[in-house]
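Only a single protein chain was left out; the remaining protein chains are all shown in position.
So that you can tell them apart, the chains are marked A and B in the order they are listed, and the count of residues begins at 1 in each.
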Amino acid sequence: MDVLSKLGDIDNRILYIILILVLLIPMVRPIGIPISIGPWTRTSFAVLSSLKSGDKVIFDFGYNVDGAPDVEPIAQAVMADLFKRDIKIICVCYNAQGVMIAEKLLRPYEEQGKVYGVDFCNLGYVAGEETALAAYARDLKKTFPLDVRGNHTATLPILEGVTGAPDVEAWVFFTDGGAEPWVRQVGPLNVPVIGGLITVSAPNAEPFVQSGQLAGLLIGLRGAAEYEILTNNPGAAVAAMDAQSLGHLLLILFIVFGNIAFFVKRSKGPIGSKEVSK
Amino acid sequence: MVSGRVSGFMALLIIFGTMMLGIERAKKQLPTIRKIAGLEAIDEAVGRATEMGKPIFCTPGWSDITTSTAAPTFAALDIIHHVARLAARFDTKLVVAIAYPNVFPLAEQVVRQAFVLEGKADVYEPGTVVFTSPEQYAYAAACLGIIQREKVTATVLVGHFASEAINFAEASAAVGAISIAGTESTTQLPFFTAACDYTMIGEELLAAGAYISQDPVRLGSINGQDYVKLFSFIWILIGSLLTTIGSVWMKDILTR
Partner (left out) sequence: MKRELPLVITALVGLVMIVEYFFEIPGASTAAKEMQDWAIIVAAFALAVAAINLALTHARNISQKRPGWIHSVLLIVSLIITTISGIFLGMDSGAFSFIFNNIITPCGAAFYAMACFHLFSAAYRAFRAQTPQAAALLITGVLVMLGRAPIADVISPHLPSIANWLMQVPNLAGMRAVTISAAVGMIGVSLRILVGIDRTHLGIGQE
């Protein structure tokens, strides 16, 4: 009984060490837990897989490096798929860090032979968040007269015939915030809008897909893993899924331990002041 | 009018009108607001800090005053003003951490004014309000460092937060501090509710200024807002019924 009541008082440091081991081991020795594909990823994949070689897609980078672990795998998975099918990508940045993030993601493809200005470009960032988004969603060249490499955007071959959102085949944004700015500014412009979001923002964004204001959602690391599976390109996101599953199970196990200890202590006597209900 | 914004303008007029009505009624009879546990707990938190001789930590969240999350920041500054007045009254050390440069001069002014009102202008230290960084996790790291180094006895985490919320709540728990949180951010409310001692949910944070001041005009405007919520509830009910029977009238009205 003493052991049971101590289950609720495990030191945080021991918890953290166990958690680290549980997360690390399946990344080194994958278990291969099957991953089902969710409806939002299927919807997004349906939109993106209908694109043809030569079509143009806008990638809007709106996350900071802090949120990158959850949303960057989505950007990587979608970028890999689109470049593989010779779809052109026009990058714009909702926030300042997006510029460097976009350059970092694009560099390997440039080294593999993709041509800047023809296959892809990075138009950069302009201050103003949603105000700026409203401007560049309607007129890219006017909002970005120069790209990040100093080229005049009016002369870039990839932007020929492209003024704003209605002239591209899809707009994919990646953010660690909410989807609302893109729903408000890009949604009404007659272009399929797909959002790559962190897991915590997903519940707020799901109604927009239900109402048709967003064409699809890719949610967190799980969304990236599902997209990798659908595109037959398993990568880092798929590799992390075993760790995610075991991490969830471990958390539930320790919650159960805590409750066992709580009920054992309660059966012994009055509750202490720290355990007042919320 | 700009197309697609007529219903928004109508809503704004209705909200403004009911607020003004609420204010007029409040001048005749002061409305009551139910107890908000988080705000009531501030006195207890300051008292505990005074007894133990340790500081109180406050932050108005990770938000600027030029974005859509400006309102919670202003509401948070109201609460920080109240905490600062109590801290000045009882000579308790206070640390206020600010993320955005725009908020920094306002916070300094708010805290300094609190000390002046308590007759303790000479006691106010320039290092009370600390600018950290607009970078989310640089701000979080700075706040965690302050909480852990200073071994604060109370943390007041009010305003708009992103994923650093759980870090602050746990850091408070780790040093044994009372944590009073409040946010309008629905993504962070679950973390605060689970990990903090007191949590102000959504509008409780935004009504804080009126609650603390008990000013009839501010209380009246809160009272007026309640009628707006009642109106919204009825509107949602009617809209749900109409949409269920296949009518698009409500959708047309709201998208005009």
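We take it that contacts are C-beta pairs under 8 Å (C-beta built on N, C-alpha and C of every residue); 3 or more make two chains touch, one makes a residue touch a chain.
The structure presented is a predicted model; accordingly, all values stated were derived computationally and were not measured.
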item	value
Which of B:Arg25, B:Lys93 or B:Arg112 contacts the chain that the document leaves out	B:Arg112
Identified contact with the non-displayed chain, of A:Pro69, A:Pro108, A:Pro145 or A:Pro188	A:Pro69
Contact footprint on chain B, counting only the chain that is left out	1-2, 5, 8-9, 12, 15-16, 19, 23, 64, 66, 70-72, 74-75, 77-78, 81, 98, 101-102, 104-106, 109-110, 112-114, 117, 126-127, 130-132, 135-137, 140-141, 149, 163-164, 166-167, 169-171, 173, 184, 186, 189, 191, 194-195, 201-203, 205-207, 209, 213, 215, 217-218, 221-222, 224-225, 228-229, 232
Contact set of chain A toward the excluded chain (per top definition)	10, 12, 15-16, 19, 33-36, 38, 64-70, 99-100, 103-104, 127-128, 131, 148, 199, 203-204, 206-207, 222, 225, 241-242, 244-249, 251-252, 254-255, 257-259, 262-263, 271, 275, 277-278
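Convention: only the chains that are shown with their structure count from here on.
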item	value
Geometric centre distance via CA averages, chain B-chain A, whole Å	29
Chain B - residues contacting chain A, complex	4, 67-68, 135-137, 162-163, 174, 186-187, 193-194
Chain A - residues contacting chain B, complex	12, 64, 66-67, 129-130, 176-177, 188, 198, 200-201, 203-204, 278
